[in-house]
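Every protein chain except one is present and positioned as in the full complex.
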Amino acid sequence: MKRTFLSRALEYLIELIIKLCGISAVIFIFAIFYFVFREGASFMFGKFKPLEFFTSPEWYPTSQSHVRYGALALILGTLSVTGLAMAIAVPFGIGAAIFISEFCSSRVKETLKILIELLAAIPSVVWGFIGLTVMNSLIIRIFDVPIGLTILNGGLILAMMSVPIIVSIGEDALKAVPDAYREAAEAMGATRWQIITRILLPAAKNGLLAAVLLGVGRAVGETMAVLMATGHSIRIPSSIFDPVRTLTATIAAELGETAVHSEHYQVLFIIGILLFVITFVINLTADFIVKGIREKK
Amino acid sequence: MFKETSTGREKKVIERIAKIILGLMTACMIIPLILIVVYLFYKALPILSWDFIIKVPVHGMREGGIWSPLIGTIYLIVISLGMAAPIGIFAAIYLNEYAKNNWFTRIVNLAVVNLAGVPSIVHALFGLGAFVVFAGIGRSILAASMTLAIMTLPVIIASTKEALASVPCAFREACWNVGATRWQTIRYVVLPNSISGILTGVILQVSRAAGETAPIMFTGAVFYKAVKSGDIFAYGILDQCMALSMHLFTISTQVPDVPEALTYGTAVVLLVTVLAFNITAIFLRLFLRSRKKW
Partner (left out) sequence: MTETTDVKISIRNLRVHYGDYEAIHGLSLNVHKNEILAIIGPAHSGKSTLLKVLNRTIDLVPGAVFYGEVKLDGENIKQIKDVYALRRRIGMVTPLPVGLPLSIYDNVAFAPRMAGVKKKSELDNIVERALRQAALWDEVKDRLHMLGTQLSGGQQQRLTIARALSHDPDVLCLDEFSIAIDPVTTTRIEDVLRELRYKITIILVTNLVLQARRLADRTAFMYGGLLVEIGDTEKIFSDSPADRRTYDYIHGVFG
């Protein structure tokens, strides 16, 4: 039995294409690192003043007389909206993860998981729209405030966007706890609630931490929803009813008006680098935490 | 270790309370969502019609339909996934079936997984810097599609690898033992048994590409472009285009006095499109599970 020359030649060709695609994917992946850094690089190593960037709230990139790139207000904007979002999303997300994992029959579990997956699929611009319309009027009406595009609005929207990832990874973490632990505890007479608080949560804490981290990463990186829901004020906020601007929204709002390679353009890329680094570190940490569990087993 | 409670009834009460609270927390996420979606549909009802889909926006986008953004989005997802899917699938085949287990491969795998989590605005910056400026393509459907392709590539690679890895190694060894080559094994045994998983992954990325705004805002999507109603060949590859996600952003924040129903209608069409893709992927996954061959 011998294969024809044609079929062997075709196979050689296909394997060549496969290897090329593998290599090109690697190239694209590292290209993302390269280009984002490149566009902000010359300013970063030139007239960029890191101290002013991180500590001054005066962001006047288009000023005629005195250009200032103080990003403190933007950083606080991101922190406040993300902080509020996590304060809501973490308890609800973990609570839902526990409910789905421990208290649900498998039919209900499947349905809920599908609903959560659909929740995660909603595009961020639609969330932004919801913040702009529904949330806006709700907040104005319920809290009796003059404007509804604020930290509160953005925080609520971001919470609903981050919850699915916390629930799905958290549920995975709980599922990964061996049944043997549960059975042993039951044999000793523990109630379901005791099992959850004393055995499962401590055993799954690494996975749950990873889930929360990934939720934070999602919230920090979100652009359109916060652009539309948090207002346009670049000021250090004093309450959750203040409008703010996040780092991501700033890039989105201002990039279109900059001239390519101008200072302003490059500073926006520097903000991009900052975001890239933050989310990369968060993802890497979550990765290591999860791998830590696997290695222990 | 466990507190001795005096009656079994006390235990049951605690458990019941816990179940209710946690159940409420879960409901708190899902019920508002359902209410919001229903509300969106309700507000959009006056305008939803076949005409809305086919006609283009007129009068400064305060009237008419959403044909031009809709067809623009279709162009973008077809071209971007037409590039990302084959490259991503082949790259995953390389990484899972051919690559040697050395430090370089491990770094690549790490980079793939972590790039899946990069914010969309960073992809926008990359697209602008690499395709519009450096490669000189300028703002166009091509640049925007390439940006979307790079955004979806890492996730397609990751999900394809998962699908390939779900085929047990024993099958591959059985094939090699009878003299099949690596590619023959992949083509006749591994791929056919992972294709549903691969397809699910690609469809989910189609859904994501359809909904994203930031990556296309600066690379090829525009505020407005004149197009004929119902024209399928509305754009050229180097033209800029309108897109559904961008359009929603535009008419709800940049254009004053747009009638409510129009904005809600646009939101609903985008939402339905995206959810339709996701539901298809979910059904595909369930179908695959029921037809499992081993």
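Just so it is clear, A and B label the chains in written order, and each chain counts residues from 1 on its own.
Criterion: a contact is a pair of C-beta atoms (placed from the backbone, for glycine too) under 8 Å apart; a residue touches a chain by one contact, two chains touch by 3 or more.
Predicted model only: the values in this text are computed from it and were never measured.
Considering the complete complex, the chain that is not shown touches A, B. Only one of B:104, B:134 or B:176 touches the absent chain when the whole complex is considered: B:176. Of the listed residues B:109, B:184 or B:280, the one in contact with the hidden chain in the full complex is B:184. Of the residues in chain A, those that touch the hidden partner chain are 1-4, 7. The set of chain B residues touching the chain not shown comprises 100-101, 170-171, 173-181, 184, 188-189, 193, 293-294.
Convention: only the chains that are shown with their structure count from here on.
Separating the centre of chain A from that of chain B, both taken as means of CA atoms, is a distance of 16 Å. Per the touch definition, chain A reaches chain B in the complex via residues 11, 14-15, 17-19, 21-22, 24-26, 28-32, 35-36, 38-39, 91-92, 95-96, 98-100, 103, 112, 114-119, 121-126, 128-130, 132-134, 160, 163, 167, 185, 188-194, 196, 198, 214, 217-218, 220-224, 228, 248, 251-252, 255-256, 260-261, 268-269, 272, 275-276, 279-280, 282-284, 287. Those residues of chain B that touch chain A in the shared complex are 1-3, 11-12, 14-15, 18-19, 21-23, 25-26, 28-30, 32-33, 36, 39-40, 86-88, 90-91, 93-95, 98-99, 108, 110-115, 117-126, 128-130, 133-134, 150, 153-154, 157, 181-184, 204, 207-208, 210-214, 217-218, 245-246, 248-249, 252-253, 263-264, 267, 270-271, 274-275, 278-279, 282.
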